[in-house]
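Here's a structure for you.
All protein chains of the complex are present and in place, except for one that has been dropped.
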Amino acid sequence: MPKTKPPLVRLSELAAGKQGDFFALLAERTRAARRDGKPFFTCRFRDSARTATIMVWSDGEWWDACESDWQQGQFFKIRGVYQEHPTYGPQIEPSNIRHVNDDDKTAGFNPFDFVEHSRYDPEAMFQELWKLAESQIDDVPLRRLVLTLLDRQKSQLKNVPATQKHFYPFAGGLLEHLLSVAHTCLHLADKYGTAYPDLQPPLNRDLVMAGAILHDIGRTIEFNEDVQSVQPTVSGRLFGHLMLGRDLVRDTARELGDVNPELVHLLEHIIVTHLALPEWGSPKLPLIPECLIIHHADDLDAKLEMYVRCLSRDKEPGDFTGRDPVLGRQLYKGRSV
Amino acid sequence: MPKTKPPLVRLSELAAGKQGDFFALLAERTRAARRDGKPFFTCRFRDSARTATIMVWSDGEWWDACESDWQQGQFFKIRGVYQEHPTYGPQIEPSNIRHVNDDDKTAGFNPFDFVEHSRYDPEAMFQELWKLAESQIDDVPLRRLVLTLLDRQKSQLKNVPATQKHFYPFAGGLLEHLLSVAHTCLHLADKYGTAYPDLQPPLNRDLVMAGAILHDIGRTIEFNEDVQSVQPTVSGRLFGHLMLGRDLVRDTARELGDVNPELVHLLEHIIVTHLALPEWGSPKLPLIPECLIIHHADDLDAKLEMYVRCLSRDKEPGDFTGRDPVLGRQLYKGRSV
Amino acid sequence: MPKTKPPLVRLSELAAGKQGDFFALLAERTRAARRDGKPFFTCRFRDSARTATIMVWSDGEWWDACESDWQQGQFFKIRGVYQEHPTYGPQIEPSNIRHVNDDDKTAGFNPFDFVEHSRYDPEAMFQELWKLAESQIDDVPLRRLVLTLLDRQKSQLKNVPATQKHFYPFAGGLLEHLLSVAHTCLHLADKYGTAYPDLQPPLNRDLVMAGAILHDIGRTIEFNEDVQSVQPTVSGRLFGHLMLGRDLVRDTARELGDVNPELVHLLEHIIVTHLALPEWGSPKLPLIPECLIIHHADDLDAKLEMYVRCLSRDKEPGDFTGRDPVLGRQLYKGRSV
Amino acid sequence: MPKTKPPLVRLSELAAGKQGDFFALLAERTRAARRDGKPFFTCRFRDSARTATIMVWSDGEWWDACESDWQQGQFFKIRGVYQEHPTYGPQIEPSNIRHVNDDDKTAGFNPFDFVEHSRYDPEAMFQELWKLAESQIDDVPLRRLVLTLLDRQKSQLKNVPATQKHFYPFAGGLLEHLLSVAHTCLHLADKYGTAYPDLQPPLNRDLVMAGAILHDIGRTIEFNEDVQSVQPTVSGRLFGHLMLGRDLVRDTARELGDVNPELVHLLEHIIVTHLALPEWGSPKLPLIPECLIIHHADDLDAKLEMYVRCLSRDKEPGDFTGRDPVLGRQLYKGRSV
Amino acid sequence: MPKTKPPLVRLSELAAGKQGDFFALLAERTRAARRDGKPFFTCRFRDSARTATIMVWSDGEWWDACESDWQQGQFFKIRGVYQEHPTYGPQIEPSNIRHVNDDDKTAGFNPFDFVEHSRYDPEAMFQELWKLAESQIDDVPLRRLVLTLLDRQKSQLKNVPATQKHFYPFAGGLLEHLLSVAHTCLHLADKYGTAYPDLQPPLNRDLVMAGAILHDIGRTIEFNEDVQSVQPTVSGRLFGHLMLGRDLVRDTARELGDVNPELVHLLEHIIVTHLALPEWGSPKLPLIPECLIIHHADDLDAKLEMYVRCLSRDKEPGDFTGRDPVLGRQLYKGRSV
Partner (left out) sequence: MPKTKPPLVRLSELAAGKQGDFFALLAERTRAARRDGKPFFTCRFRDSARTATIMVWSDGEWWDACESDWQQGQFFKIRGVYQEHPTYGPQIEPSNIRHVNDDDKTAGFNPFDFVEHSRYDPEAMFQELWKLAESQIDDVPLRRLVLTLLDRQKSQLKNVPATQKHFYPFAGGLLEHLLSVAHTCLHLADKYGTAYPDLQPPLNRDLVMAGAILHDIGRTIEFNEDVQSVQPTVSGRLFGHLMLGRDLVRDTARELGDVNPELVHLLEHIIVTHLALPEWGSPKLPLIPECLIIHHADDLDAKLEMYVRCLSRDKEPGDFTGRDPVLGRQLYKGRSV
């Protein structure tokens, strides 16, 4: 009688002693040797909520695959029995282990489930950003430029973090950040457009919105797309996201051909100077007022995310968090109001 | 037959050769001597649009008053004939000159007319700020604290600039700035309160609004109230507006007695740290997220005002403004979009 | 026959194998588990010169108390036999363990004995500082202000360090520092008062002395009073000792009512600016000469204490000390003159 | 009958219309031309309290001497009649003008009378410094080193300012500063020697005194000796007073031969590091505690002199002095206590 | 009989009283009014060695042209008599004045003659730089990229200074600088290529040479081409010469199509980072060794030019030059060796 195929479950939902099929990330693969000199691998597989160990012995079934083919950061489909060892903790007794393949992706495997990621659905965020661009940029060629870039960078936008370690440092973080910045800029562009009716030319609302949506577009090529191991690309390190973002705008505008060259110029300037000061990484000072709005909306959104994350994660007793290495300060968490 | 009393006009509206009564600011009083050794004063009186000269000779009618009583920065009511001399320019031939008195104020004399001032009516701005505080701060004792302070500093609030030379450097400028910052903060407090529903305690909207309205309250005692010659007070120089603002909150809260002490503490912290970084004058780093919102709303509003003013006033040809001494840069004005 | 009550001794004076009653600080309490899964606590108790271990087993007499009631940083009275294990080092076999109580304090228990503390008796230092204030400040209301503040902060003054880690970082350190600074300032105020006889108003000797004594008074509320675990308070972190010290002076002067308001103002200014430069934490620059004397007396005294402590504690061979993390340098100790 | 030799007077004491012999500094010599093209010199001669003009015409008696030999900054003996012209002010009608010569110096001419100088007599200050060195340095060879240097640099010490523009910027200023610093150091060396009895080796009182007296000895060769026009020498600019001072100590100690080499080394280290921090010009950090005492005594004395000078000279109305360009701040002068 | 056409001379070579035709730059055009109210222009025309004045009266021949058409910075052909007025200095009595036209350029008019310019002939320098590129870059497509860029920017290269005020601030200065830097880099690339034979990949000599020649290519579009009034362009101010230079390389390489993409990338990186440090304007740190060679060759050449120019132009007496505002120091010129 054929073996019943076990149910597809989450590793973190398997009860002790139960068998199941699940996807897992190989988070750590360490080689060591026993007293008698025989080598073995300790492999730690995890999903977002549990890590379990598989010991791979040199005389066992998985030795060759583990030694030659398994790499940290890869995803696997595993069939096995979950156990909790009193000393060694969570263990898997595997009956099958193979790399995730394209069929799995069709069947619902999603790398996002294995890494820290945005609270929001990337596709929904992308649609919202798209609609903002579509509805709030009046100049048709400029709008097409923005939408073209969103379209082309869609896959990366949905995956990459805003930064590796500083703010929104998780999959989908860039998109979450862009959406928040764009909404703030929409409000501020309207507000200040009204406040300064005599400015000539008036504060350019389209430019503010295009700048808000594209200010970090260079980050989509600053990082690779491996959500489980985000690293800067070579271009990312050699030029940085400011110049890479300006390249994207410059090349796409040239290709499209119909965007007002002055608007392209100003949009490039916004991208290049939105960090505002040389000591924050801006190669030039911002020379137009639109840039200020984007800078402040961006900086506030980034810093606030860091504060909230720092306050939310600190579980130690005491009135202050530990010193946040990025913020360089201990936040006050002991308040009741 | 009694001399007809000339009409009360503006100095800048008097036609050449016509007589009138007008108010004027003594903008400059310089003593010099003629070749024969006789001293004289050159006095330049002005309103917001014209400056005219009165020569005071040592053997003339006005010598004693001018030498003993007239001071630069004082206001006068003058009756005289306006002339335009081909070489020496606008002149007044006075028939009467006296200091402005309280009756004049009742009769409509307003120092604001003689100095650079906000585009908006101070009383209207004050009412709007008051209503914001009244309607948007839910905590009753905190709201009362804010309103009490607005009430007590009302006269100064309506007169002082936000800063002497940096941003909103004109009469009523502080109020214009506060109102703008408060509106921005209202938007951002709602936005980020919604964005981070799990933060414990949640982002305190009352605190953001109180902080936005009071963050620069210390400036009302940092400067004197002479709209025509704003100078820091002794307290202003010895302690600065951050500490003075905190004093106002601390003393008033103690007097009122019913504000949650923790709220008072956090509000003081916001006032003291809203400049965010030591290099910008903040004596401590901000340790709560509310402060970030106020800092960015404040900083953006200040910088944008400087950009707009710089762009609006530069009338020279060329694609860039002259170097703004405060901003340390030349803004781009040669754009058409 | 009743057991003889063992003598009250110091832990560090107990010979191996001897029983005694002694006070000890619970310096470390770590939970671990044996191979068989049974938990235990390793508790390290110490006085100023010896640390000894008590193992608390889950099936032993002290388990419940240890698990529920004992906290690091608390003081205990212990009766036990002292042993020196060849592998595990100093051990206590306890027959009684209880928290220190008020009777113990009356009977001579002093937390100072268990922490690093000043070489001088706090009470004697306090008396000396008091007498300095009493004899060297001529202005009666100012003197009363200083004495009132000394009196009210007496308990904290006698306990807190000058700083957590930088200078005089030990119980009573603040008092030792204040006394030294006050004596130096007394000398310098007389010296420079004589050197600049024509200064108007003359260098204010009373102000120098009041400033010297009170310049760090804010530190008494910047730190909690637990000599064995000094930590900044919430106020300490939100405002810092400069503003807290100014508050104490401002509030007390207002309460006393008779101090010359100008003197109060200048004294507040001294407290707020005695760190002299923004990069050293001073929110404003010192604008009166008295402040310079206090700044230099303070800074020299702090730095010299760090140098002497660094030179005295380094026992390694070589001509230079290890790099002092606070001073950022390696001092020269290999000299013979 | 021979002309009566007029009395030797001060220029500033000559009554209008009276003749006298007086010494004067040629403060300004400007060449110009009359309408008819004839050149002339306007020469302004002064003593410490009055400046008077001599016009030198191209067809007059003094033309050749003025054109070829007179230089700004030189001293002259002048016989002439003093006049006060209503338009052109104080004038001299000279009957004789010649350079000051050695006989004049014997006869009491003193350049000090014509420049800003110390309130104290240089010779008296020198004697006091000498006696301090003689009485307070116990180590005989070290004392001889200090006295030898004082002796050799005596003439410069009595003339040069401490700095060109910063502190004690007047003739004799260096000596006044050294004396003040040495007295402060004497007090502090005794105080801290007593405070840290266990330091090994103890704080070296001799070294503190030698360092205090010699810390700025390099300034005697950093500047030229022209009291009326102090300029850095070539060595002064190429190496600075720290290295030049160390050279003097190093060379003299080598020549004397009997000073403990370790003491010489430490004294050189004090001279080189007494500015304490790289940002203040110190090429190395101070690695011995003695240096701290000298640094703080030096810095306080310099800054206090700047404060007192700034406060004493400002005669404008208002509560604050003008911005002192060296201190970078406006001092509070409007106090009454 | 027709008037003889006067000879074409240099303004600075015309003898007083002689007539001539000459080219001149209108260096200054100032409007003023006579006592009687009639306006006039004072126009100062100059060549490289002499400035002479033409007064244009409101009732004279040149009034209309001067008022409507003449602008500062324009070139003119003038026929006139040169005079030297005893009071008012060099004057021209013009008989004809017109703008320079294209025929004049053909006939030898050269703006270079009227502005400060390189000691070397621009065309000769250009040829030398071209030959360096042609002979020293082995990689054919890379060489073609460099030559294409030189060819396209030839006109600007020959005209623009290296910088407006810092180094080589004169027409042709950029070319002179590039040539010097390229020669130094050639030497250093060979030297260090040999010194580090084991580096993998080896130091890329082609890349060093391409980088040396093109490191400042962006300056050709950072400035306009008016040799008599060099100003940054809009692009120059919005993006700076680093990004503009990278754009030129990036666009041209894409157009040519055959350059190794990795070489293009590295060349762009060199251009963007050749200022080496953020505080010197480099947006990223240099991550390849070739960049160091170009940075140091560039920086040395720039600074040395500033030193030599400062030393050569200072004609005042004294051992040191005046303080150079760019270098921030006074150089030693009083040496004899």
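Letters A, B, C, D and E mark the chains in the order given here, with residues in each chain numbered from 1 onward.
Rule of thumb we're sticking to: contacts are C-beta pairs under 8 Å (C-beta built on N, C-alpha and C of every residue); 3 or more make two chains touch, one makes a residue touch a chain.
Since we're looking at a predicted model, the values are computed, not measured.
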### Task
Name every displayed chain that the left-out chain is in contact with.
A, C, D, E
### Message
I'm checking contacts with the chain that's been left out. Which of C:57, C:109, C:130 or C:320 qualifies?
### Response
C:320
### Message
In the whole complex, not just what's shown, which of D:219, D:269, D:296 or D:335 touches the removed chain?
### Response
D:269
### Query
Pick from D:246, D:296 or D:333: which residue touches the chain that isn't shown?
D:246
### Query
Which subunit D residues touch the hidden chain?
234-235, 237-240, 242-243, 246-247, 250, 265, 268-269, 272, 278-279, 281, 283-284, 287
### Query
Where does subunit E touch the missing chain, residue by residue?
180, 183-184, 187-188, 191-192, 195-196, 198-201, 204, 207, 260, 262-263, 266, 269, 285, 287-289, 292-293, 295-297, 299-300, 303-304, 307-308, 311-312, 320, 328-332, 335-337
### Query
Hey, which subunit A residues sit against the chain that's not shown?
37, 234, 237-238
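The criterion applied here is as follows: only the chains that are shown with their structure count from here on.
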### Message
Considering only chains that satisfy the touch condition with subunit A, which of them also satisfy it with subunit B?
### Response
C, E
### Query
Do subunit A and subunit E face each other with the same patch, meaning over half of the contact numbers show up on both, or with different patches?
same
### Query
When B-C is set beside B-D, which has more C-beta pairs in contact?
B-C
### Query
Between subunit A and subunit C, what is the gap in Å from one C-alpha centre to the other?
47
### Query
How many Å are there between the centre of subunit A and the centre of subunit D, using C-alpha atoms for each centre?
67
### Task
Give the residues of subunit D that touch two or more other chains, as numbers and ranges in rising order.
320, 330, 332
### Message
Which category does the touching pattern between chains fall into here: line, ring, star, complete, or other?
### Response
other
